[in-house]
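All protein chains but one are shown at their positions in the complex.
As written, the chains take the letters A, B and C, and residue 1 is the first residue of each chain.
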Amino acid sequence: MHIRLRVKRFEAGKDREPYWSEYGLEVEATDRVLDALHRVKWHQDGTLTFRRSCAHGVCGSDAMLINGRNRLACKVLIRDVGDHIAVEPLRGYPVIRDLVVDQSAFFRKYESVQPYLVADGEPPARERRQSPAERERFDDTTKCILCMACTTSCPVFWPNPEYVGPAAIVNAHRFLFDSRDTEKEGRLARLNAGDGVWRCRTIFNCVEACPREINITRAIGEVKKALLLQKG
Amino acid sequence: MAELTAAGGRTRPAGKLELYAWLFMRVSGVVLLFLALGHLAIMHLLEGVDKINFAFVAGRWSNPLWRFYDWFLLALALVHGFNGVRVMVDDYVRRPGLRVFSLVMLWVLTLVFLVAGTLVIVLFQVPVGG
Amino acid sequence: MALVYHQHEVVIVGAGGAGLMAALALRGRDVAVLSKLHPVRSHTGAAQGGIGAALGNMEEDHWEWHMFDTVKGSDYLADQDAVEILAREAVETVMDLEHWGLPFSRTPEGKIAQRKFGGHTKEYGKEAVRRSCYAADRTGHMILQTCYQQGIRHQVKYYNEYMVVELLVESGRTAGVVAVSIADGQLHVFHAKAVLFATGGFGRMYEVTSNAHALTGDGVAVAWQAGVPIEDMEFFQFHPTGIYRLGILITEGARGEGGKLLNGKGERFMERYAPSMLDLAPRDIISRCIYRELREGRGIHGQGYVHLDLTHLGAKVIHEKLPDITDFVRTYLGIDPVKEPIPVQPTAHYAMGGIPTDMWGRVVVDEKNKILPGFYAAGECACVSVHGANRLGTNSLVDILVFGRRAGRDIARYVGENEYPPLAPHAGEATGERLARLREGRNGSGGRAESVADLRETLQREMMEKASVFRTSGLLAQMSEKLFELRQRFQNVVIQDRSTVFNTDLMEALELGFLLDVAEATVAAALARSESRGAHFREDFPQRDDQNWLKHSLAYRGADGKIEFKYKPVTITRFEPKERKY
Partner (left out) sequence: MYRGGPGQWAWLLHRWSGVAVLLFLLIHILDTGLVLFGPQVYDKVVGLYTHPVFRVGEVGLVAAVLYHALNGIRITLIDFYPELTERQRPLFYAVVSVFVLLFLPTAYLMLETLLW
């Protein structure tokens, strides 16, 4: 089938304003949007710039705004978006070039929630025990691939880049509800700050954007509740 | 890679302010549900604006319970509404100076309206024989 | 453009499981981790099925059994001293991961859960054993995340989106690397006492592959260009179950849970080829069986695929244990694996060969295991060799972690004992000039301008046809000629993007150069090896030939560009080569 692909272009340090490039090309309805971008890059316009690696939705490289929604280009098929496709970079972070945004601020937020297990004491010789139910408790949030789709879909984040954002909260949740972790307080205190979890207004855009189908708003709600019920 | 932005892991310590504000919004919301919808139902549905005049107010406020009801509604709605706007200022006003200014103005305004509204309700004298 | 100079005691290139593990083993030291992708985008994150370790959590198991299976699976080409280390240290490595927070799936008693996987058996081949430790079907994702998280905790220094293009060797010692920072095109020289390459595989030399676009063999090619040989390149594994045409992997765990392979007649054809292990025979064997079925007209509707049937497992097992692949199949095929079988074909998956190393990750440069001081390699880009001619499922994750860590430990010793080697004053400048020529379109000898995409597509298609599962001297010779032609045309590549900012056009050109290197080595090694062993199957020499070929190949790029070979004996300790039956 024939499609019209429009891409919002920009090069930091060169362009003052973003502009649109338009391409016409033949694709299969079952091709990924990433395939279409590749076809353009490889056979029409080598200057078109985007990140990608795994091409099947597990590395988190290619989140972008596709027809007005944050998606992974490698996880949306042409037939799901139709023959008029408009692609833009994620909102809220500086664009380096075309569909590539600067991720450093995003990862600084992620790092700020201590996204790693802290377990007091010498570990046992074998594994720490954890029941299947305890393991299930945080399963959903272990799926995050840090693709940035959620945070950059959040209307609270757009005007306020200080908001720690759903992705960081998801990763804090992953450890807050892990029975082995002993560093709950520091993480909770971080999320209790002015740019923390209370900024979330239950908008659910993050959930709709998440390619891993994580129920992010639920995770955020559970963190809020944990703060609420925290002693002291 | 090059750092093009500075907005990162900065945190604004909040104590429990944000938590209580959040909780207050929900609790006051539920109370307001009864107060505000009750008020609307009485004033605009059962009575209708054409019936509202000085005499009506006087009649109503001769009962201190109604005075309290109205004051409570006023206070709660004001604080709830202003806290809502405070959240919006935090969201939208990025320039630090402007932000502080907006927040101060907001609290001043809230106080002024709260005091003014309270004075009205407290000072109002039901005319004799009214 | 001036080069930016950095100095770090250790430079690790690659931030997948192997690179991150090494960095963790070196925590507290002056280490820089360079990666052309952000660490969490590394392809370790795509690994699904599990990591093998004889924990014996679900049934009796011993590292000796694991070792035996690995050696047998390798078609006896693996070095058994290295395999012993792999099998022994797998257990403590898995425990370390657990202690670092890796969320393994659990048994009812709260222990790490394990499942069956291809080629893993009890009592030296009796029947399948549950050895693969897993976290649903995203084990690799969890490993990558956990290692990256611990790296943050221990303040590892990352240089993200830095692409390494040259290894610096000064008077017989490793002195550092040259890298391009992708964001702004700046060239950097990293001066180091020790360099570890952990750059992953190169499945992208084939058309249908489970590998990421970024897996283009950079480290292997860069080392080769610096004069280091590459080992056992003829052995490239095709995984039997890639999604038809797309190549996206359906983990062996699906068969570990009881999934069956069916041909166009609805037969469970593995009954004929491997009566005891059936669908859990090693990958090389199953991939060949699938191709046989296809050739003999027993594909589904006569097409180029067979079915992987999970429908009898029931919705609960599929959703709990294989959630991600369910999602892939739904997204890309619109099929519900609970109700319908999945169309699959073999997909280029794993490079057994790579940069030769000893058991401490030290790179060796000849058949007598002479070391190139300061140069280390680990992970899929390295060849220890623990996988020999064919890797067993779950053994790569063990390999990258066990040997990533060992390399890290030895580097710690090495940098403690040695000073910085001298760095040539103009280091990296020639590379800078080469890149500038490419970027500015001044490349080539004036012939017809060639496009990177066209050359790459030709390479991938031809490699698939001529140098994949079934090989003959005729096909390989044709491929060799084709590669010569592609190499010529590559000299005339002209890219469109002239910018220095995030120039992916330029990156792809460099990557194509690397792919051509590894493809040339693969084809030459395959042509040389006149026997069939593991993943290397020569129709003109269908038997294994231990008399002549129980040895590792080392490919060198001669001064004239020709490829020459040396051979290195296989270390055999416990298990004498036997015929391989399942």
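Heads up, the rule we're going with is that contacts are C-beta pairs under 8 Å (C-beta built on N, C-alpha and C of every residue); 3 or more make two chains touch, one makes a residue touch a chain.
The structure displayed is predicted, hence computed values, not measured ones.
When the full complex is examined, the chain removed from view is found to touch A, B. Hidden from this view is one chain, which touches subunit A at 65, 67-69, 91, 153, 155, 201-205, 207-208, 215, 217-218, 221-222, 224-225. Although one chain is not displayed, its contacts with subunit B can still be listed: residues 26, 29-30, 32-33, 36-37, 40, 44-45, 48-50, 52-55, 57-58, 74, 77-78, 81-82, 84-85, 88, 113, 116-117, 120, 123-124, 127.
One rule holds in what follows: only the chains that are shown with their structure count from here on.
Of all chains shown, the one whose average CA position lies nearest the global CA mean is A.
One finds 27 Å separating the Cα centroids of subunit A and subunit C.
We define each chain's centre as the mean of its Cα atoms; on that basis subunit A and subunit B are separated by 36 Å.
Each chain gets one centre point, the mean of its Cα atoms, and the points for subunit B and subunit C are 63 Å apart.
In subunit C, the residues that touch at least two other chains are 183. Within subunit B, the positions touching two or more other chains are listed as 1-2.
Across the complex, subunit B is touched by residues 12, 93-94, 96, 102, 104-105, 108-109, 111-112, 156, 159-162, 164, 190, 192-196, 198-199, 224, 227-228 of subunit A. Remark: subunit C residues 37-38, 40-43, 45-46, 95, 98-101, 103-112, 135-136, 138, 141-142, 145-146, 149-150, 152-153, 183, 212-214, 246, 248, 324, 327-328, 331-332, 334, 451-453, 457, 495-497, 499, 501-505 touch subunit A in the complex. Residue ranges on subunit A touching subunit C, taken from their complex, read 11-14, 30, 32, 41-43, 45-47, 49-61, 75, 77, 96-98, 100, 103, 107, 111, 114-119, 123, 125-132, 134-135, 138-139, 142-143, 145-146, 175, 178, 180-181, 213.
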